[in-house]
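Of the protein chains in this complex, all but one are displayed in their positions.
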Amino acid sequence: MIGLSHYLIVSALIFSIGLMGVLRRRNLLMLFFATEVMLNAVNIAFAAISHYYNDLTGQMFAFFIIAIAASEVAVGLGILIVLYKKHGTLDLDDLASMKG
Amino acid sequence: MYEMVAFYLFSVLTIGLFLITVMSKNVLYAMTSLAAGMVLISGFFFILGADFLGVVQLIAYVGAIMALYSFAMMFFDATRDIKEKNTNPALVFLLGGLSAVVLVLMFAAPIHSDAIQALYPMHEGVGNAQDVGIVLFTKYLVPFEVAALMLLVAMIAGIILAGKKMDQSLTEDMSADDEILTQKDEK
Amino acid sequence: MMENLVYIALFAPFASSLFAALFGMSPRQTFVGIIASLLLFTSFVASALLAYYVYTTGNSIHVTMMEWISAGDLTIPFGFLVDQVSVTMMTVVTLVSTVVHIYSIGYMDHDKSFNRFFSYLSAFVFSMMILVMSDNFAGLFIGWEGVGVCSWLLIGFWYHKADVTRDENPSISPSWAANEAFIVNRIADLGMLVGLFIIYWNVGSLQYDVVFSALPNLSGSVLNAAALALFIGAMGKSAQFPLHTWLTDAMEGPTPVSALIHAATMVTAGVFLVIRANPIFSMTPEVSFFIAALGTFVAFFAASMALVNRDLKRIIAFSTLSQLGYMFAAAGLGAYWIALFHLAAHAFFKALLFLGAGNVMHAMHDELDIFKMGGLKKAMNWTYAYMGVASLALAGIPVFAGFFSKDAIIETAFNEGTYVLWAILVLTAGMTAFYSFRQVFLTFHGKARYDESTLHPHEMYKFVLIAMSPLALLAVIAGFFMGGFQTFVTKLLPDYVMSEHTHHLIWVLTAVVLVFAVGGIWLAYKKYANGLKRDEELENSFIYKLLANQYYIPQFYEEFITKPYAMLSEKMWTSVDMKIVDATVDGIAKLIYKSGDGSRKMQTGNLSNYLNWMAVGAVLLLVVAAISAMLG
Partner (left out) sequence: MDNILSVLVFFPAIAGLLGFVVDKESARTYGITVAAIELFLSLWLWFSFDSANAGMQFVEMIPLIPDFGVSYYIGVDGISLFIIIMAALMTLIGMMSMSITKNIKNMIITLLFLEMTMIGVFVALDAIIFYLFWELSLVPMLYIIGAWGGPLRVYASIKFFLYTFAGSLIMLVGMLFMAYVYHNLTGVWSFAITDWYALVLPVDYQLWLFAAFFFGFAIKVPMFPFHTWLPYAHGQAPTIGSVILAAVLLKMGTYGFVRFSLPMFPDASVMMITPIAVISIIMIIYTAMVAYAQKDIKQVIAYSSVSHMGIIMLGIFAMNAEGISGSVFQMLSHGIVSGALFMLVGVIYDRRHTKLMSEFGGLASVMPKYAVIFGIMLMAAVGLPLTIGFVGEFLVLLGFYQVSPIMTILAGTSIIIGAIYMLAVYKKSFFGPVTNEANKTLKDLDAKETWSLVPLVLIVIWLGIYPKPVLEPIDNSVKAMLVFMDEKAITKEAKDMIKVAKSSQGGV
């Protein structure tokens, strides 16, 4: 039988893939994709827990995560476009104006 | 049995697709595989009986978010391969791998606590959508409204940020950059 | 009625001080001095009336004005007690003060701070009155510190004089001497305070009557500690060895101050304390014997320094020190009333001696070196007579006051079987006679050794000389009241009578003392009456130099206490406070700053780097969580 652990493990693996993406990507757009992956990984975990504990709270959290992801993408992409307009690139290595 | 097959199938497919997303040099490939992976994740939701969540996943993620990405991509040059110089691939794999191992170890460990009480239990014989609806519009009403407001704000922000100088093409004519900058300075 | 007299006696000097203070910053006004003297005289009359009352009725008067401090179980009132002991002190103090006040009108005639002087002087008398009249130890301490401050103000009265080297002036400067006096006294005051604390925590009160009645319940060690601590307090005020150096330096003050404070009244406060607290001291024979031994030592020690000194006032100061030693010897041996009697007699003739010295200084334009005087007899008949009388009294020649009181002390030493003390005291009596007459002869006899073309010595104002006469009279006749005095004060103090054995030998003992005294005078006459013949060999001898330099004790204090203290303070500041304590604090601040500066390199501005750091942190946390979950 598929148990909670299976889902959680899948979720963990997907999360790690997302993390890896976040770490190795230099392109901001690709970074966004990687974060989406991570968010989805978490959603799986929530849904699974919700299911196995027979509790709706997990699903509620997943909803809000989706809502937040949507807003993040909307604002984030807007910023990306402005950045691209300004610098002509989305490569992080070229966008190091915050050097301390 | 079907559940098991479906689970493993979906698992393998999502992991593979997301790996493509993360590894691919081409934006288009990455995005397409991301969209496909998200569809498959909604499959997980259906298996888990969270029908409503699955639908939302399809509509919001695959429908809305991915559409946004694809529109956004039109601003950038999607045909070019993205060149990324990876300074320290070993660290990336070490951190990713380590987190994966640790998380898997943690999640694989049996959960002992039986004392977890369902805060908002599901009801037998009632559809998932109904259950969700009742909880969402009673207990989570305020957060829900706040989320709605947040989405509205995000929408406006997105329009304003991206909407400036829509008429200028950025990919072909790089000199426009300077123009924008000078205009900014004038402000 | 009697209560009012108590308040008049106490507050008349205070009123005088305030009145003079009103004019403190205005130029000299004679009426300030006159009114101050009148107020002091009022105080004297009130004291005398009180003395008469106490003498005739034998009662004591106890008044409580108000509560002063009350905290916890401690209650200290402003209470005043007029009994046989305090009324004696009051009368002596106010009498001498009145004379000194009148004297000062003449002596301070040309000083621009005339008014200020009277303010200080009267304030001193007020403090002294509180000291002697208080009915508790804390009140005594008020007066004790009060006279200390007034003494500081008065020694440093000519504060505008600059510091000079010790060779030029052994007291460096008036303000230096004033500070020395204050600080040395404070050292002793700490002992006094500790005595108060011991008494309070064992008895629960500081009132004399309560304390004295509770004494039998106290253990011997407590009593010894209390007695010793109180005596340390007394040592400072009465300038006993090793806290004696300030007294000779205090001669920097105006001469009336030396007469009043540093001869007649304040320095005897220590003796007064021992007499007042006699129930404590009589229960602690060891401490008492220590007092007697120290007193005898100081008597001899100070007299030896007086033998060779050339400074008119310092000689008298040493003699004061020596006589204080006599008083302590008597008090330590249990003859409290004799000590008190000597205190009173000494106050009269020593004040007279100082005032006479003041006249000489006035005449000689502040010259103090007796080697540069001589032959003043012609110009200053009255002063010569006064100083002669005072010196005779000091030397202990029969009929004069000093004979009775000092002789009684020496007899006491014999009576107690402390023959060593007796021998030293007798020897000291001879030395006393020698140095007092050395001074008289060098000042008044022989040829003038000053420049007669520029200096024309003249006698003091008439009214001043008349004002001095009561002291002269008392210096002569005070001794005859000894018997009456004994019956008067022994109503309160334990009586002390000589044993049969001593009584039989009394003529022999007196004769021995007399032989020494007359011998001293004769020696002085031989050596100095016909002018000064300097003996180079003697003056260069080791003993002479040792004595002339006060056994090098001031130098010792300077080298081994004052200078190391200043150096240590400097080190404490520059090395410890700045280089260790503060540097540590600044070091911590620098460490934080440096670590911030160092970690600034992490701030590359590259988001990717930040993400790496974040991931490292997150993974570390995960690992920690996993490990801790596994462990527990």
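Order of writing sets the chain letters: A, B and C. Residues in each chain are counted from 1.
The definition used in the following text is that a residue touches a chain if its C-beta (ideal position, glycine included) is under 8 Å from a C-beta of that chain, and two chains touch if they have at least 3 such contacts.
Because the structure is a prediction, the values reported are computed rather than measured.
**Q** Could you list, sorted by label, every displayed chain in contact with the chain left out?
**A** For the complete complex, the undisplayed chain touches C.
**Q** Of the listed residues C:Ala9, C:Ala36 or C:Leu193, which contacts the missing chain in the full complex?
**A** C:Leu193
**Q** Please identify which residue in C:Pro13, C:Gly33, C:Gly79 or C:Gly146 touches the non-displayed chain.
**A** If we include the chain that is not displayed, C:Gly146 is the one touching it.
**Q** From the list C:Asp209, C:Glu539, C:Asp577 or C:Asp597, pick the residue that touches the absent chain.
**A** Once the missing chain is taken into account, the touching residue is C:Asp577.
**Q** From the list C:Arg28, C:His62 or C:Lys161, which touches the chain that is not on show?
**A** C:Lys161
**Q** Pick from C:Val210, C:Val497, C:Leu538 or C:Leu568: which residue touches the chain that isn't shown?
**A** C:Leu568
**Q** Using the touch definition from the top, which of C:Ser173, C:Ser238 or C:Thr320 touches the missing chain?
**A** C:Ser173
**Q** Quickly run down the residues of subunit C that touch the omitted chain.
**A** 24-25, 66-74, 138, 141-142, 145-146, 149, 152, 156, 159-163, 173, 175-176, 179, 182-183, 186-187, 189-190, 193-194, 196-198, 200-202, 204, 221-222, 225, 565-566, 568-570, 572-574, 576-577, 581-582, 584-585, 589
Throughout what follows, only the chains that are shown with their structure count from here on.
**Q** Quick check: how many Å separate the C-alpha centres of subunit A and subunit B?
**A** Chain centres of subunit A and subunit B, defined by C-alpha means, are spaced 6 Å apart.
**Q** How many Å are there between the centre of subunit A and the centre of subunit C, using C-alpha atoms for each centre?
**A** Chain centres of subunit A and subunit C, defined by C-alpha means, are spaced 91 Å apart.
**Q** Return the distance between the CA-based centres of subunit B and subunit C, expressed in whole Å.
**A** One centre to the other, that is 95 Å.
**Q** Of all the residues in subunit B, which ones touch at least 2 other chains?
**A** In subunit B, residues 91, 95, 99, 103, 106 touch at least two other chains, as defined above.
**Q** Touching two or more other chains, which residues of subunit C qualify?
**A** 612, 615
**Q** Applying the document's contact rule, which stretches of subunit A touch subunit C when the two form their complex?
**A** Residue list for subunit A touching subunit C: 19, 22-23, 25-26, 92-93, 95-100.
**Q** Which of the residues in subunit B come into contact with subunit C in the complex?
**A** Residues of subunit B touching subunit C: 88, 91, 95, 98-99, 102-103, 105-106, 109.
**Q** Going by the contact rule at the top, pick out the subunit B residues touching subunit A in the complex.
**A** My answer: residues 3-4, 7, 11, 14-15, 18-19, 21-22, 27, 30-31, 34, 37-38, 41, 44-45, 48-50, 52-53, 56-57, 60-61, 64-65, 68-69, 72-73, 75-76, 82, 84-86, 89, 91-93, 95-97, 99-100, 103-104, 106-108, 110-111, 116, 118-122, 131-132, 135-136, 140, 143, 147, 150-151, 153-155, 157-162, 164-165, 170, 174, 177, 180-181.
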